[in-house]
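Removed: one protein chain of the complex. Kept in place: all other protein chains.
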Amino acid sequence: MHIRLINPNTTTAMTQLIGRSASRVAGEGVTVDAVNPSMGPASIESHYEEALAVPGLLEQIALGNADGVDGFAIACFGDPGLDAARELSDGPVLGIAEAAFHAASMVGRRFSVMTTLSRTRGRAQELMDRYGFAHQCAGIHACDIPVLELETLGEDGIYAIAKACREAIERDDSDAVVLGCAGMADFCPQISQVVGVPVIDGVVAATGMLQGLIRMGVTTSRRGEYAAPPVKAMTGALAQFEIR
Amino acid sequence: MHIRLINPNTTTAMTQLIGRSASRVAGEGVTVDAVNPSMGPASIESHYEEALAVPGLLEQIALGNADGVDGFAIACFGDPGLDAARELSDGPVLGIAEAAFHAASMVGRRFSVMTTLSRTRGRAQELMDRYGFAHQCAGIHACDIPVLELETLGEDGIYAIAKACREAIERDDSDAVVLGCAGMADFCPQISQVVGVPVIDGVVAATGMLQGLIRMGVTTSRRGEYAAPPVKAMTGALAQFEIR
Amino acid sequence: MHIRLINPNTTTAMTQLIGRSASRVAGEGVTVDAVNPSMGPASIESHYEEALAVPGLLEQIALGNADGVDGFAIACFGDPGLDAARELSDGPVLGIAEAAFHAASMVGRRFSVMTTLSRTRGRAQELMDRYGFAHQCAGIHACDIPVLELETLGEDGIYAIAKACREAIERDDSDAVVLGCAGMADFCPQISQVVGVPVIDGVVAATGMLQGLIRMGVTTSRRGEYAAPPVKAMTGALAQFEIR
Amino acid sequence: MHIRLINPNTTTAMTQLIGRSASRVAGEGVTVDAVNPSMGPASIESHYEEALAVPGLLEQIALGNADGVDGFAIACFGDPGLDAARELSDGPVLGIAEAAFHAASMVGRRFSVMTTLSRTRGRAQELMDRYGFAHQCAGIHACDIPVLELETLGEDGIYAIAKACREAIERDDSDAVVLGCAGMADFCPQISQVVGVPVIDGVVAATGMLQGLIRMGVTTSRRGEYAAPPVKAMTGALAQFEIR
Amino acid sequence: MHIRLINPNTTTAMTQLIGRSASRVAGEGVTVDAVNPSMGPASIESHYEEALAVPGLLEQIALGNADGVDGFAIACFGDPGLDAARELSDGPVLGIAEAAFHAASMVGRRFSVMTTLSRTRGRAQELMDRYGFAHQCAGIHACDIPVLELETLGEDGIYAIAKACREAIERDDSDAVVLGCAGMADFCPQISQVVGVPVIDGVVAATGMLQGLIRMGVTTSRRGEYAAPPVKAMTGALAQFEIR
Partner (left out) sequence: MHIRLINPNTTTAMTQLIGRSASRVAGEGVTVDAVNPSMGPASIESHYEEALAVPGLLEQIALGNADGVDGFAIACFGDPGLDAARELSDGPVLGIAEAAFHAASMVGRRFSVMTTLSRTRGRAQELMDRYGFAHQCAGIHACDIPVLELETLGEDGIYAIAKACREAIERDDSDAVVLGCAGMADFCPQISQVVGVPVIDGVVAATGMLQGLIRMGVTTSRRGEYAAPPVKAMTGALAQFEIR
């Protein structure tokens, strides 16, 4: 079984971190790797950047199909391009926000979310509503650390996030906490020790759940909405995405 | 006052039709024009195409800002890139699905929607939920005519859509009908005659409502989520979108 | 085009204020006037008063129809008698709470509301739920200033409301604020300066949106629920409302 | 204990019928009577008529308070003026739609509603949403018999309604049926025999539940929203409603 | 009329208290008694205990049917076994949480809930959602007094609960308060004096509403879901529950 994580930004250090985190939950005989696009933003902290990350993400889905990948995770907490990726991919596709919300809903009644910048909370709320977890979400919070600073965050920085998580859990009276950025995937063990409740990272959640879906032998339905994209002319800087 | 309609696909005939329709609801002293991107898909009938239409749409928002445009409408019924456009645009931005749903909710308790291809109904439902009109939406239907065939549809074709609308209204027991494609903007008068209830097209609805917002002197809030996108490196085929 | 604002209370000073505010967003060639009933309460701050304001409101709709008015706004934040007015009116009818919620939802993800007396917040919540904006409403607050004191509120009083708005936005973490009384229509510019986010007043929002609906050529659906009220005997103090 | 049913229309034959139906569920020592206003419409089949029935209803609440009535039911399926009546009344007030929905939710998972004219279904849906029973409502149907014809409906007419109820239950796959008009209160036993599921009439439901509330010693909360209406000038044809 | 309250735990002192409280709202000619099972937990403060209380509850429903009981209340705030009891019982069955929520929704727009242990709030929220009162519930709070200590709580203890209720009402800005444990049924009068809003106890609410349902002549629908449980083998420690 071959699972591929796509980091939709172009920062390779973050891609490597995502690959390492995901590998920790791979079963025997499961290959897990991580890639990133050749185009687009260095990190994703606005709707504008999210939108411009999607073409590169779709390029990677097409490449992954050619490599015989069995399932993909989109390793950005805004789940950018998820519907488009599902149309294009041969195997199942999960967003890491999606996967994290599912996992969190299985270990308690209500969970809190800790994202990076405050401005990203709106998107997290929109995904919460779309996936149906609004009644289980006790609060969406931000630690206001930019995505690319997470890589070089020392012990003190991680402890600061952990403390913010603990306060969120107390204020929200919740059972679990979801980490709202692929760049936080490595912090789970340390944060868990501080907060004393399940800490859910979407990178490992998606990797775990994709193995389940692939073993079940199911992929995205091809009936109607998620059928392969139609043949269509595509011009200009995006001509490479034309489906023939 | 200058309102610009952005057709996010690259088919100029459709852009011209959108401009003509929108002009009909311009008040005195209001300039309305329509443009389309230099890149992307010829029409939008899948999530994949919608995602790839967004960069070209954002290019047009940036150009419109430079032209001193007062407000934008995104003239595709999937409201592609709406959040990103709001971050980037100086003036207010409305999607035509959004505008149509708002208008329809003001002329009755429940409305039906008639889109083009069946596969686009999922996106319409998602927008309905996001904007808060699910309780007023009595049904989402498809006439299964491809977007680019709408341009050359004769009287018989328009009558066929009108009949489908009438049947939808009966089955859904609704008060109004929303036309779910910018390419149908011209058909309102003919369909109205057949169905006997208000027929709402999003192109004219967005043009009408934007005039209201601009006269009110309001634009997208810059507090938090919709602040201007941050300065960020952008590479590869999308390097032109870098914010400096 | 002729748009009429109906102040459903009998205080003519407030009617004049409403007319002045609405006129500011009238396009060229658009006539805007404001009227109030000959019967009913001096101001509306309870369900009881709201109910007793409706007959006078309906009297004004009938008079407006006779005057050839193209569309009506109900200039009280409880949107009293909206459904009945829609049955009776020849043109479209908007409530100012309705119009304000629609406009606020177009300039951000979440908005706060600032009403007059605390006891009116329940009605605002009910309207929020009915119109479908509960997921975008971040909080409903009261400044506890009676409606008729708004007219004579000096700079200090307006600043006190502005400060309450700013605190509400911080506490609710919202993008915009809706002023919850027609008597606050004049305060928008001053409050905007203090709060730094879009400030939405329903009087101007309704006036702006009605122009859009009228240009679109749509009015309330006559299919079923909102058909003209049936011929029916009406007796006693309300005999003048009989439909023959 | 003294319970009063207020028929908000002016048709005394219907008032008498309502009184008779309600009396059947009065416990020992419970006085039940029925009244109607001196002003307003002969029957209520539109929003316009409903709005104009409310002043007369409020007049009867004030009279009932003076008579020492312990609790009121508003005997029209649109629950007109419920909030205003709660502010004014000394004892608890229930609408018959409200009471019927509560009772129906207690005898099964999902219920159907059978109203009179089709145009009244919108209001029933709005009440369903407000009271929180939308997830238990399987369908709202109309038999399209005018309210005042219900009085003189013979066996055949009642059987026609019963058949329509039975079909609704089958189509909706529901557990119970609510009769959506005070004028149907007498038909429960006959319709029950035909449909084989619980048949809920709001007149008896409200009378039953009011006895419960009164025995519990609770009435409408006076904290905030439902405090007594404030002292306020009231002019013109409605001057009699002034609170001094 | 014979109404029976079933205390699903095995503590007879609490059963007696429940019977006394319920008797206070019995009309003339209405017999009210209270029983408890021969098996199961001494009190119910976890999902585990709730699940294990249900067999004993069902034993009591079967015994009550044999005694000709006309309707049952399940006197534990988690409403354990309600659906199963409805299948088995000849007469209507109400849970006390269910009854309390219904009653509270009739005396104001929003109510607060005060339960015993914090860990029981999740179940209260789940019931709130199921019955459709989430939009009227302003907050669910705990006083963290174990169920069996309520019996011996002196004046000071009751006053502490009353103070917690008053604080909850202020914080939640609610109109009424629901007491979330059958063991609090006796405290209504004292708490009412402190809080100044309607105080709803489910034991008396259920007893009051059951009288209404029984007078209406309705019981649980036997169509489909709530038909009598099928004949089925039942083995081991639960063999006594076999339906033959």
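As written, the chains take the letters A, B, C, D and E, and residue 1 is the first residue of each chain.
One rule holds in what follows: contacts are C-beta pairs under 8 Å (C-beta built on N, C-alpha and C of every residue); 3 or more make two chains touch, one makes a residue touch a chain.
Here the structure is a predicted model, which means the values were calculated and not measured.
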item	value
Omitted chain's touching partners, listed by label	A, B, D, E
Hidden partner chain, touching residue among D:Arg4, D:His47, D:Arg109 or D:His141	D:Arg109
Full-complex contact with the absent chain, from E:Asp33, E:Asp90, E:Glu126 or E:Glu167	E:Glu126
Subunit E residues touching the omitted chain (full complex)	10, 37-43, 45-52, 54-56, 58, 81, 83-84, 86-88, 118-123, 126, 129-130, 224-227, 229-230, 232-241, 243
Absent chain, residues of subunit A that touch it	25-30, 92, 94, 98, 102-103, 105-109, 131-136, 169, 173, 175-176, 196-200, 204-205, 207-209, 211-213, 215-216, 218-226
Interface residues of subunit D (partner: the chain not displayed)	109-110, 135
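Note that in this section only the chains that are shown with their structure count from here on.
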item	value
Turning angle required so that subunit D lies on subunit E, C-alpha fit (0 to 180°, nearest 5)	180
Whole-Å gap separating subunit B and subunit D, where each centre is the average of the chain's CA atoms	44
For subunit B paired with subunit E, centre-to-centre distance based on mean C-alpha positions, whole Å	52
Touching two or more other chains - residues of subunit B	109, 135, 224-226
Contact graph of the chains (line, ring, star, complete, other)	other
Set of all touching chain pairs, with the criterion as stated earlier	A-B, A-C, A-E, B-C, B-D, C-D, C-E, D-E
